[in-house]
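These notes concern the structure reproduced below.
Missing here: one protein chain of the complex. Every other protein chain is in place.
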Amino acid sequence: MKFEIQLTGPGVKRKHVVRLERNGDACSSVAIDGEAIDANAVQIAPNAISVMLGGQSFEIHVSRSVNGALKLHCGAHEFSADIIDPRAWRGRKHGPVEVEGRQEILAPMPGKVVRLLAAVGDAVEAGQGLVVVEAMKMQNEIRSPKSGKLERLLVREGQNVNAGEALAWVE
Amino acid sequence: MKFEIQLTGPGVKRKHVVRLERNGDACSSVAIDGEAIDANAVQIAPNAISVMLGGQSFEIHVSRSVNGALKLHCGAHEFSADIIDPRAWRGRKHGPVEVEGRQEILAPMPGKVVRLLAAVGDAVEAGQGLVVVEAMKMQNEIRSPKSGKLERLLVREGQNVNAGEALAWVE
Amino acid sequence: MFRKILIANRGEIAVRILRACRELGIQTVSVYSEVDRTSLHVLLADEAYLIGPAASRESYLRIDKLMDVAKKSGCDALHPGYGFLAENAALPRACTDAGITFIGPSAEAMEAMGSKTAGKQLARRANVPTVPGTSDPIENPEDAQALAQNMGYPVLLKAIAGGGGKGMRVVPSDAAFRSAWRDAASEALNAFGDPRVFLEKYLIGPRHIEIQILADAHGRCVSLGERECSVQRRHQKVVEEAPSPVVTPELRRKMGDAAVRLGRAGGYVNAGTVEFLVDADLNFYFLEVNTRLQVEHPVTEQVTGLDLVKLQIAIAAGHRLPFAWETITPRGHAMEVRLYAEDPDNSFFPSPGKIISFRAPTGPGIRIDDGVYEGWTVPMDYDPLLSKLIAWGNSREETIARLRRALDEYTITGIRTNVSLFRRILTEPEFLRGEIRTTWLDEMLARPYPPAAPPRPGTEEAALIAAALWHSAQSNASAPGGTEPQPAPSPWKMEGRRQQMDHLP
Partner (left out) sequence: MFRKILIANRGEIAVRILRACRELGIQTVSVYSEVDRTSLHVLLADEAYLIGPAASRESYLRIDKLMDVAKKSGCDALHPGYGFLAENAALPRACTDAGITFIGPSAEAMEAMGSKTAGKQLARRANVPTVPGTSDPIENPEDAQALAQNMGYPVLLKAIAGGGGKGMRVVPSDAAFRSAWRDAASEALNAFGDPRVFLEKYLIGPRHIEIQILADAHGRCVSLGERECSVQRRHQKVVEEAPSPVVTPELRRKMGDAAVRLGRAGGYVNAGTVEFLVDADLNFYFLEVNTRLQVEHPVTEQVTGLDLVKLQIAIAAGHRLPFAWETITPRGHAMEVRLYAEDPDNSFFPSPGKIISFRAPTGPGIRIDDGVYEGWTVPMDYDPLLSKLIAWGNSREETIARLRRALDEYTITGIRTNVSLFRRILTEPEFLRGEIRTTWLDEMLARPYPPAAPPRPGTEEAALIAAALWHSAQSNASAPGGTEPQPAPSPWKMEGRRQQMDHLP
């Protein structure tokens, strides 16, 4: 199996091609960017994988972040991975979302929209609060990532939202 | 849904009819032997169920024993349950195995058969060792549950067996 | 001794109390809101009763419902934990009316000591140092300035009617006094319609150090020593330890004596905490009394060997404290970190949700007071405290080493936690030297992240391999006929959250 993976982490942002042969829960015979490496990996729990690289033992915990990328925790270090699946190449509808110019603002956690701080059509500054979401007794201001115009508001006051749900678009 | 359940436990061996209405992971509206009771239950883990009965809180861990019955652990107490599924009534091939006279001897744990202590056709006493299975550095003698004749031996020396695998029949 | 105790709380502290009851052979009754049906404090209790919807004011804050449950289930005592109703004098009153023993101080002692102003007055009467200054307004600026000179700069001007920082000014020097006075007074007038201000010594970089006291109903009141709680984010303690890196045996004795004096003056019975600010010269000033068990009580337990919850129960049952202050010899060093469901890399946003996987550290010197389990959905309706991780060691260094080791072993997926915050705190040189004050953590967080130690060679490759393997297992599992063990997919988690949201008012 072949995967194209965009890996982002502390001081790292690169695209790699990973080839591996799966065998049930495990895999051996690994190549990265065309180079065979001495590694084997095995899934030890639904969200955990043990990777042995040479003699180095790594335990990696995998979860999905709100934007669909994989989060990979390896001890104190964290990486993010966008995967282009070879099987997804056939008939795939869209690549990783990367809207030019327009920014979609996602709820970083589930909660309840308690206040809207701007109206559709308003000019907003980078860092300006757009929506207040309350969860766990805390009110959290969701801010605009860029200066521009508030193009759409996708939620109303009092509405419950899930993590990763779109709140607004800034153009 | 309706279930006929044979419950065996400390000082208990009775057949009951349990009716419940499932709602996802949970159930409410429970009746036992035709009597509605104030109970609700929810599955909290793949093998664990929380039952609230009146105000009494029970946490019950479920697993399957080698003979296919359910084992139910409730704190220090353990029950065994044989379930006759209403859906299984249609076109069901056989009831709970209850062979008259002939006893099937099952391996109580996985391991390796290291010695056969009797040969097919031998007369055996109740409690007489038939097969020695080794696991975890311990040799364990599997004994005959009744006096009779060793009718079949289903394993050979050196063979690996799973828990619940039939080792022999005593007639 | 009691036969059955109602635990009027939820989360880790309800579990903590329940465990103490079980060890004492006392039956337990939990209460729960609609979103807490599967919470650990419900699963572990002998009995549990639904008391309302998620919103605390309709469930955990409803004294009437608690009393109903206590009566119906035959409880003879109630433990309030911390938070919720723990410092509300109406609860012990309701208990008394219902003939149930409240495990905590009397309503009167709560009122006499619990509020900041009442506590401060009591402290003055008991000759416990308070921050120097006036609590009455000063009429003219000349008197005020003379007082400030006397007290030494910096000083703090505070509006009598104040709150939220309005009408408050730090005065660094005599030269700045007059203009600061004018500003504070006019701001106070604008904000509260009352220009009057009073004066307090402004402490520079104080520490927050508190004394745990225990008092029985027979007149014995003892100090169990101090806890250092200076590591705070926005006035919220996040790391606590005992003993404090700066408290000397002499200071410990003095602070302990002051706390006991205060407890006696207030007629206090049961466990309580007297909080102090301590300045750079190790002068200590009364801050407030917490008339309940504290979140951070385990660090005192680890160094004294005492079980504070069991002692609370024994005191409430009328037992005598079996020891005197002199016999309590703290041993070693203990430190607690509060694990929250919040994301330190994303403005500390709360992160409720389903716990997909969870492995907690164990081994020598590690204690966890937990309120969560794998598969449970952390509700969005309450405080995000998941568990407390407590380490004990022979020295502060060993304790920190154990805590770091335990944090490295702590793995949880599905929700975010603040584990990385503690990884950082526990490597900061100032923290390691014990040079901390209440403003220290906020200052640390305001600094740019230091360049992280690079991951060891191979980490990147390992991450790539893990990503590829996990992704392919996921694809297989979701494909029809897939035979892989099925990790709970993201939509499932979303659905769990959505279901939970539907319970919200």
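The letters A, B and C name the chains in turn, as written, and every chain counts its residues from 1.
Here is the rule we go by: a contact is a pair of C-beta atoms (placed from the backbone, for glycine too) under 8 Å apart; a residue touches a chain by one contact, two chains touch by 3 or more.
This one's a predicted model, so the numbers in the text were calculated from it and none came from an experiment.
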Shown chains that the omitted chain touches within the full complex: A, B, C
Selected residue (touches chain absent from view) among A:7, A:27 or A:45: A:45
Touch criterion as defined above, residue of C:183, C:257, C:374 or C:435 at the omitted chain: C:374
Missing-chain contacts mapped onto subunit B: 1, 3, 5, 7, 9-12, 16, 18, 20, 22, 25, 27, 30, 32, 37, 39, 41, 43, 45-49, 51, 53-54, 56, 58-64, 70, 72-79, 81, 83, 85, 87, 108-112, 135-138, 140, 160, 162-164
Missing-partner contacts on subunit A, residue numbers: 42, 44-46, 50, 52, 55-57, 59
Hidden partner interface residues of subunit C, rising order: 15-16, 19-20, 22-25, 44, 298, 301, 305-307, 331-332, 359-360, 362-370, 373-374, 394, 398, 401-402, 404-405, 408-409, 485-486, 488, 492
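Note that in this section only the chains that are shown with their structure count from here on.
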Centroid comparison with subunit C (C-alpha atoms), farthest chain: B
Whole-Å gap between the CA centroids of subunit A and subunit B: 46
Subunit A residues counted as touching two or more neighbouring chains: none
